[in-house]
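Notes follow once the structure below has been shown.
All protein chains but one are shown in place.
We just call them A and B in the order they show up, numbering each chain from 1.
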Amino acid sequence: MSDSVNSKQEDRRDFLKAGGLVAGITLAPGLLFYGVAQSRAPEEGVSSRQRWGMLIDTTKCADGCNDCVTACNTENGLSGKTGPQDSQWIRKLNVKDLHTGYVQSLPMMCQHCENPPCVDVCPTGASTKRADGIVLVDRHACIGCRYCMMACPYKARSFVHEPLHDQKPDVPRGKGCVESCTFCVQRVDKGEQPACVEACDAKGHKAMVFGDLKDPQSAISRALKSTDSVEVRADLALGTGVRYQGI
Amino acid sequence: MAIMANLPVLGKWFRIFACLGAMAFTAIASTQAVAGVDLPKLEHGKGDQCVDDVAFIRRHHPDLLKHHRDETVRLGIRTTKYSLKKCVECHAGSKTGSVASSEEDFCVACHRYAGAKLDCWDCHATKPGKQVPDAKPVLPQHGGSK
Partner (left out) sequence: MAHEVCVNQGECRTVEFFALLGLGGLLILGAMYAFFTLEHHGHILTGMNNQIVWGLPHVVAVFLIVAASGALNVASIGSVFGKDVYKRRAPLSGMLALALLSGGLGVLVLDLGRPDRLIVAMTRYNFHSIFALNMIFYNGFFAIVGLYLVTLMERKLKYWTRPVGFLAFFWRLGLTTATGSIFGFIVARAGYNSALMAPMFIIMSFAYGLAIFMVVQASMYSWNGLTLDLAIRRRMKKLLAVFVGASLYFTVVFHLTNLYFAKQWDYEQFILLDGGIFTLLFWVGQVFIGAVLPLSLLFINRSQGEHLVSFSVLAPLFVVVGGLCQMYVTIVGGQAFPLTLFPGHEVHSSFYDGVVHAYHPGIYEWLLGLGGVGITFTLTVVAVRVFKFLPQDDFKTVLMRRSTD
């Protein structure tokens, strides 16, 4: 009696094991794909299985359009003032070829380098690159020495020169620290697009594509594969997360 | 020289004044203590209870917040328990709508009493955001990959 029960249970266990194995083999690739493509659970940390990046098509970026800048200011609580001491996380550049006279317009911001000079030079480690490639300033450790601003080839960083009030709850900012574009990390962590990209899409220009460079199925990966794109100051070999096409 | 001869005297007077000054200084600071300061009257936060046992939170909130802040900044972990943003949402005062705008507001009142300086509010918003609480659940939708 007991023997037969045991053997039956063992049979069942074997069956379940086998079934599980088969199911595992068939489902695993799908599950893995699911794991990469879906946004993280809130308690799960970022991982290097993702790398956020952006592709900017300068041919679609309109001269005189400033929507990405405005959206950034609104999302992150920047004043929008453009004095020499005011913060600008993203700015529109007018680039004129000196030989041909051809003028292009493009947005410039933190390029979220693979090997960021700002992270290298930061004495306290406040400048940091998350596992998913987003370069941030940890304001809790920033002493305001501004060495990162000296080191950044893209002039992407700003120093907060005066006390601030009424910051956005998701975007803490304050006097005496250095700051720059975060790819709207507060939105990306929720599975949303950066504000600039959303604004560009809303305007119908669709000059900016944001996504996971390590996901071969993502729109940005496919776009990068099919078009020629460049890093700004590629000679420095920083491996920027932001790439440009059309320049 | 005459000045040199006077020096010890100068030193003595200097010491006397230094002592008097120091005493006056401590006396000013301690008048409140002598008079006795009432415990801060804190406004009750929204909801029935805090995210953890109040005594635990009271003692450990600096560590909890510090731990959470590092996880959020460095690892992108945005859980809501022990998040400063959530503290602000529940404890913003009814008059100012803030945790640190007036001396009666939650954080300031207690920290003033304890004499512990805060620099959270140099950078962090002292008021809850406008669209709070976020009713719509976060969709497991991938940002811009498709």
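Points worth noting:
Everything below uses one rule, namely that contacts are C-beta pairs under 8 Å (C-beta built on N, C-alpha and C of every residue); 3 or more make two chains touch, one makes a residue touch a chain.
Note that the structure is a prediction, hence the values are computed from the model and not measured.
Annotation: of A:110, A:160 or A:188, A:160 touches the absent chain (contact as defined above). Checked against the hidden chain, the listed residues A:152, A:171, A:197 or A:242 yield one contact partner: A:152. Across A:50, A:88, A:221 or A:245, the single residue that touches the chain missing here is A:88.
Interface residues of subunit A with the unshown chain, by the touch rule above, are 69, 82-88, 91-99, 108, 117, 119-125, 141-147, 149-155, 157-163, 175-178, 232-233, 236, 247.
Definition applied: only the chains that are shown with their structure count from here on.
Averaged C-alpha coordinates put the centre of subunit A at 32 Å from the centre of subunit B. Subunit A meets subunit B in the complex at residues 37-40, 42-46, 128, 130-132, 136, 138-140, 163-164, 166-170, 172-177, 185, 187-193, 197, 209-212, 215, 217-220.
For subunit B in complex with subunit A, the residues that touch the partner chain are 69-71, 73-80, 85, 88, 122-125, 127-129, 132, 138-146.
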